[in-house]
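The structure appears right after this line, and notes come after that.
Heads up, one of the protein chains got dropped from this complex, but the rest are sitting where they should.
Our next item is chain A:
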Amino acid sequence: MSEKVSSGSLVQSLRRCFDVLEQQQKEWKFAIQECDPLVTTLSNLSDQLQACQKVNLQNGPLSEFPDLQDRLQYKLKAAMEVTLEKLNDKLSILQKVRDAVSLLVGSVFYVYEVNADNIGLEGSLSRTAHSPSIADMLEWLQDIEKHYRNQYLVRKLLLQVRYDQLSEIKNLPQHWNRLDDKSSSKQLVEGIIFNFFLNFIF
């Protein structure tokens, strides 16, 4: 009897968890999508800044304008700052998603720990045609949480740019997009989970 109750409460918490996860995944995807144009802008600006630093304006028709080079550089740098700020805002959204997921997964594991004895090993491992076992679901949750954490950190580190590394900023969009591709296997897993979920009856 108590076994049924414990497993029931665990299953409920799992279901809630996956629901929230679905939402968070949507938010994450949206934020990343919004980041893409910003990253491209940033790389364009860095390209322009690099060119501006290299060009020699004195020997051309533009030599009439005073302080042209410095003003251009200042303007470009200001634009880059603005873009970076926006990117940081998106990053903070990603951070919120990450924290939410960590909290959620933590709570699910806590519930499992509390009810583990009652459910027993057999209960955790039993799979049916229309629902995965508790062990499987716990595994997926752990993987998802780790994935979000990793992704956030890598993206954050990638955006730690400096003015003297303009060539690196130029390559930023490539790295950024590569992050999405690399984690394609993880994306697949998540896709499967959510698809499964929509079809499950508990």
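Methods note: a contact is a pair of C-beta atoms (placed from the backbone, for glycine too) under 8 Å apart; a residue touches a chain by one contact, two chains touch by 3 or more; residues count from 1.
Simple rule for what comes next: contacts and distances are computed from a predicted model.
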Expected UniProt protein name for the omitted chain (select from "AFG2 AAA ATPase homolog B", "DNA sliding clamp PCNA", "Proteasome subunit beta" or "acid phosphatase") would be "AFG2 AAA ATPase homolog B"
Which one touches the absent chain: A:V5, A:A51, A:A78 or A:L125? A:L125
Hidden partner chain, touching residue among A:A31, A:A79, A:I93 or A:A135: A:A135
Had the left-out chain been drawn, it would touch chain A at residues 102, 109, 112-113, 116-117, 121-122, 124-125, 134-136, 138-139, 142-143, 145-146, 149-150, 153, 156-157, 160
